[in-house]
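So that we are looking at the same thing, I have put the structure below in structure tokens.
Excluded from the complex is one protein chain; the other protein chains are retained at their positions.
Our next item is subunit A:
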Amino acid sequence: MEHAYVRDTMVDARQPPRGTEGPIAWLRRSLFASPSDTLLTILGMLFLLWAVPPIYNFLIGHAVMPGGTVEQCRAEGAGACWAYIYARFNFFIYGFYPIDQYWRPNIVFVLGAALIVPLLMPSAPFKRINAVLFFVVFPIVAFYLLNGGVFGMTHVPTEQWGGLLVTLIISLVGIICSIPIGILLALGRQSKLPIIKTLSVMFIELWRAVPLITVLFMASIMLPLFMPTGTTVDKLLRALVGVTLFSSAYLAETVRGGLQALPRGQYEAGASLGLGYWKRTYFIILPQALKHVIPGIVNNFIALFKDTSLVSIVGIFDLLNTVQSASSDINWSSPTQAVTGYVFAAAVFWVFCFAMSRYSLWMERRLDTGHKR
């Protein structure tokens, strides 16, 4: 049926109002919206003008690039001494690990990267096998590769491990060990059984209350006292125990958040199916609760990764400690030596932490599939 008042052609899209599109409008909107905004913009630009050129000159403009000499670094007005970082690079990565054995940590690095990348990609297949390989098989393989003493590999005691290698080992072991402990503690804290609940609460609150440095002191001084007479505990192992206890308490609180966020109906539905506590927890509760808190768990790992730098206080040569001790290297002594080292270490830590935080944000958006009520 034809109606004269029904259009049969589309109206052309009209131009947007003038002054709402394009770079000029953007500038006006976001930099010069009002007189006070303009003033803020000018002040901000002056600040950048004051701060950026010296930083640029230090990092790039006047910096001594790899291949430069120490004399160039000592010159008046020289910037960052990248030549020094380049010269001591192996020390920062491997610590005192024997140079002819570098292939062993290298294999560990490659293996770890090859396993973790597909694990972090939600679309990659074989998640279960991948997880078992990364969380169970990889640590064992890595330990025997680094420690040696089997298959004709020379034994390298942990005192010789160092640099980024140790930083990564401590954070990885801390992460892998604290996940199961943290989940058990969180379940314990939610439990209806009074003794288990009390024990979990005490454990969690104690470790969360004290600074990590006292935990590390405790682990490195008191752990040997707690062991039967005559046993020695490896220094690195002591730090690992401390870090794991500490981070599992924090992880437990994150997981508890996920458990509490789950609607009661899920618990009741599991019970009404006749599932026992463990089956209900494993098949129904945990998969949903953990999914909720993946971003929180990643944030815990960021904190843990930064906190590993504290092991340098109890005398372990992690990345920060290698940088710190190399800064008194007289072969490269120059006014900018210490700063360059710190900038390098900061950049390494920053890259890892920033990548993790972006991953956590991305996961948050991906997982945000309408579960929020």
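In this section, a contact is a pair of C-beta atoms (placed from the backbone, for glycine too) under 8 Å apart; a residue touches a chain by one contact, two chains touch by 3 or more; residues count from 1.
Just so we're on the same page, contacts and distances are computed from a predicted model.
Per its UniProt entry, the chain excluded from the display bears the name "ABC transporter permease subunit", taken from "ABC transporter permease subunit", "proton-translocating NAD(P)(+) transhydrogenase", "DNA-binding response regulator" or "Aspartyl/glutamyl-tRNA(Asn/Gln) amidotransferase subunit B". Within the whole complex, the absent chain has one touching residue among A:31, A:153 or A:294, and that is A:31.
Contact with the chain not shown here comes from a single listed residue; of A:178, A:281, A:309 or A:322, that residue is A:309.
Residue-level contact of subunit A with the missing chain is found at 30-31, 33, 35-42, 44-50, 192-196, 199, 205-206, 208-211, 213-214, 217-218, 221-222, 224-229, 302, 306-307, 309-310, 312-313, 320, 324, 327, 335, 338-339, 342, 345-346, 349-350, 353-354, 357.
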